[in-house]
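With one protein chain removed, the remaining protein chains of the complex are shown where they sit.
Moving on, here comes chain A:
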Amino acid sequence: MKTRSILLAGFVLGAFAITGVTLVAVTHLTVDERIVDNQHQAMQRKLATILPAGQSDNDPLADRIQVHAPDFLGIDTSQVYRVRKGDEPVAVVLEPVVPDGYAGPIKLLVSVLHDGTLGGVRVLSHHETPGLGDKIEESKSDWVLHFQGKSLTDPPLEKWSVKRDGGEFDQFTGATITPRSIVNAVKNTLIYVRQQGDRLFVPVDTSTPATVQGKS
């Protein structure tokens, strides 16, 4: 009698698990395409704001490689999206991580044009203090927009720091650490791109797509 009751309870539980999983699976299948599409579009909108308009004709999200440069990019493997017009390289977009934010890592999106100037910098995610460090979001202040057009020669390398450290870039009242570490990370990204040069634009070897494209 006791065994029967246990089995029955197990059966009820199992039936609910199967029904639940089925429901979730069906929903997932129905909306999956839309979600991927949303992510794609959100990324494209972000990219469009930091690339010169109308000067490229490829899909950078498809034309990407993974690079390994933790010393410069702050993360073990970073995506590099290549922007081209025909065969001409236009820009690369990298996703460096600022390891030393005030409250944890800050993910950036940095576009570097082929002549070495910055197409723009955006913050993808951060945990900085609301009202102080979060002025790095472009919706809160225009600070991050000032990177556009800068390069390793303008300002010169030794000026790539916040004003408090004798550099060119503004800090925020009450929040120096956040801007300081971002300026540093952007500088390192520029150095990395200059060091790599055209190697970053080498077309994806189609014979081994799996190793180059990796997972997103």
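Here is the rule we go by: contacts are C-beta pairs under 8 Å (C-beta built on N, C-alpha and C of every residue); 3 or more make two chains touch, one makes a residue touch a chain; residues count from 1.
Following the convention adopted for this analysis, contacts and distances are computed from a predicted model.
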Taking the list "Protocatechuate 3,4-dioxygenase subunit alpha", "Transport permease protein", "Ion-translocating oxidoreductase complex subunit E" or "Rod shape-determining protein MreD", the UniProt entry for the undisplayed chain gives the protein name "Ion-translocating oxidoreductase complex subunit E"
Of A:Ile35, A:Ala48, A:Ala62 or A:Val202, the residue touching the omitted chain is A:Ile35
Using the document's definition of touch, tell me which of A:Thr27, A:Thr77 or A:Gln195 contacts the absent chain. A:Thr27
When the complex is taken as a whole, what residues of chain A touch the one chain not shown? 5, 8-10, 12-13, 16-17, 19-21, 23-24, 27-28, 31, 34-35, 38-39, 42, 129-132, 139
